[in-house]
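Only one protein chain is missing from this complex, and each of the others stays in its spot.
As written, the chain order gives the labels A and B, with residue 1 at the start of each chain.
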Amino acid sequence: MIKTSDRYITKTALFSFVVFTFSFAQTAVAQVSLTGAGATFPAPIYQKWFNVYQSVGKAQINYQPNGSGGGIKAVTEGTVDFGASDMPLTDEQLKQYKSKHGFEVLMLPTVLGAAVPVYNVPGISQELNFTPEALSGIYLGKVTTWNDPAIAKANPGVKLPGSKIVVTHRSDGSGTTFCWTDYLSKVSPEWSSKVGKNTSVDWPVGLGAKGNDGVAGLIKQQPGSIGYVELIYAVKNKLPYGKVKNKSGDFVKADLASVTAAASGVKSIPADYRISITDSAAKGAYPIATFTWLLVPSKFSDPAKGKAMAGFLKWAITEGQNSVEALSYSKLPPAMVAKEQSTIASIH
Amino acid sequence: MATSTYPARNPQLPLAGFYRRIRVWDQVAYLVTLASAILILAVVGLIVFELWISSQPTMQTFGWSFLTHSRWDPNGEKFGALPFIYGTCVTASLALLIAVPFGVMASVFLAELAPPRLSNILTFLIELLAAVPSVIYGLIGIFVLIPMIRSYLVPSLTSVFGFLPLFQGDFYGVSLLSAGLVLSIMVVPFIISVSREVLLAVPVDQREAALALGTTKWETTWQIVIPNAKVGIIGSVFLALARALGETMAVTMVIGNTPKISASLLAPGYSIAAVIANEFAEASGDLYISSLIFLGLVLFGLTIVINALARILVLTTARRSA
Partner (left out) sequence: MLMAISQRRKFVNALMLSLSGLCTLIVISVLFFILGYLLFHGARSLNLQFLTSLPKPSGETGGGMANAIVGSFKVLLVATSIGVPLGFLAGVYLAEYSGKTFAFLFRYVVDLLNGVPSIVIGIIAYAVVVRPMKHYSALAGGVALGIMMIPIAVRTTEEFLRSVPNSLREGSLALGATKAKTIFAVVVPAAISGLISGLMLNLARVAGETAPLLFTALGNMFWSRGWMQPIATLPVMIYNYAISPEEDLHQQAWAAGFVLLALVLAVNVTAKMIIMRGPAASRR
């Protein structure tokens, strides 16, 4: 039998433990909390924003990056308050949302980013140039070695090894994949007919990794590999990334200027903000750039949540834009910011 | 005093109300425990029901050919379970191939050779290995095992066995081989702890009789003790197999997450549990979701079959020896 003293010790321990956890159940201020899930592409800036916004004192917004596909699904099922995706919803997805909830979901662009070709080729420390033909060839499985003429032609004077190219891609539903495949579909008719563009495709070749993080990690560990990640992930992890030939024929490296240039080619902003800026014809534009959207219900059942969401969005497209460039994202064009203000006002 | 103001109590039934109340509580206790048991049965029923119903769209679209097709294309809505079934079976088999010899030999040492105190301490430690969470095995797999496999194991394997299709092709670290190795480490403790117990349960006189006839200790073990304990050992193998099949996290961190079937162990693959973990959160569209759930049902079915086999084995051997 247990000694009485043991019993008391266990009882007190149990009790104090329960009290301890419950004390966390009721944390001080009655803040509004929101939950969002989705793209890993903008995760660094979103996490920064939500962190800052909490101490600005207005709302606790928890964001879980699990891929654009996850964000779209979660917001459609209503298990999160908002989603995030680098692929705008298709007509069918929009219809599905409307039939499920009775009101529409808004897609609001927040930042501009770029998908860059990262690589790990032992012995090569300089920047490589990639033509659209090279990239589509690599991902179609036609260009298999690093010294293939498709790559070598664009990189005169660079001693490329004859080793095999290890292609990597996303294993989860990814807006970054959408951006990448959207670009490939535009520059390669074969890719367009064979594979197409979506958050998840039937890749002809390659290893899959989860999230932008996963791909970056895989590239780091695997010599001879190539992959695509959002710009900040390449910068953060010191992965070399190449220049891509744009529509005007220049080899452009992804940076704030070239991504902003890609957006400058947009003539008119549609009401639903669905724009593709890949393969932009603008001068100096980086060809694999994209907007990223927050998927926000137009109606919130809890008015406090609706207000908090609208408040955050207003902050994000104005003051929040001041912190995006430090993380290698480009600011939204002013015309877009102005238009979004009115859309945000309709959230309640 | 003979007379009193209180009504006369029946001296043969003192505290009648009290006992009635206790009997009520007795009934209540019985009902509460029965209700718990029924509730648990209901939960299991709910699980099977949910799985079955949610798999219907896939079952109706593809039928059983779902299990034999190997194309997994969420975009084109073509789903085939074969790559995942293949990956699950290959990694589990590899795990057992490695873990069973190691485990049985180690249990022989612990049961037959080691002094009791040492045996108890070592078994205690090995059972702690079983308690290590799966995600930690995944951590070790990524940062320790894969580099070791890449630097030492694969070069030696390919140089000696490179002619076999089993070891051809490029090695990217994440592979069926890595997953199988991690799984083998994870299931070895189960095999050891159960096998050791059944080996210890073999009566001493069996051993003594053999030794008296002049066999060596190893011969006794191999020809007398192990056959006696065969059922238990095989039971432990089934237990290990069930664990290996359902393992999710460690596998998804080292298997490569590629839904392709390849003959080579060096190639990346995919397992049922891993694909569900990776793709369920974003699966939208009835067919996609129900395909993943159908995969879960298949996995569940596999474990049911293995459990049933293990039970049948126990029953038949018990009957035979009875």
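By our rule, a contact is a pair of C-beta atoms (placed from the backbone, for glycine too) under 8 Å apart; a residue touches a chain by one contact, two chains touch by 3 or more.
Bear in mind the structure is a predicted one, so any value in this text is a computation, not a measurement.
Peer 1: Among B:Ile22, B:Leu97 or B:Ala263, which one is in touch with the chain left out?
Peer 2: Looking across B:Ile22, B:Leu97 or B:Ala263, the contact with the absent chain belongs to B:Ile22.
Peer 1: From the listed residues B:Cys89, B:Val132 or B:Leu200, report the one that touches the chain absent from this view.
Peer 2: Once the missing chain is taken into account, the touching residue is B:Val132.
Peer 1: In the complete assembly, which of A:Phe50, A:Tyr228 or A:Tyr329 touches the absent chain?
Peer 2: A:Phe50
Peer 1: Residues of subunit B in contact with the chain that isn't shown?
Peer 2: Counting only subunit B, the missing chain is touched by 22-23, 25-26, 28-30, 32-37, 39-41, 43-44, 46-47, 50-51, 54, 101-103, 105-106, 108-110, 112-114, 122, 124-129, 131-140, 142-144, 185, 188-189, 192, 216-219, 222, 242, 245-246, 248-249, 253, 272-273, 276-277, 280-281, 292-293, 296-297, 299-300, 303-304, 306-307, 311.
Peer 1: List the residues of subunit A that touch the chain left out of this view.
Peer 2: 1-2, 17-18, 21, 24-27, 33, 35, 37, 43-44, 47-48, 50-51, 54, 60, 62-64, 77-80, 209-211, 213-214, 216-217, 220, 232-233, 236-237, 327
Here is the rule we use: only the chains that are shown with their structure count from here on.
Peer 1: Spell out the part of subunit A that touches subunit B in their complex, as residue ranges.
Peer 2: Touching subunit B: residues 66-74, 76, 93, 164, 166, 171-173, 196, 198-202, 206-210, 218, 221-222 of subunit A.
Peer 1: Would you pull the subunit B residues touching subunit A in the complex into a rising list?
Peer 2: Counting only subunit B, the residues touching subunit A are 71-76, 170, 172-174, 256-258, 268, 278-279, 281-284.
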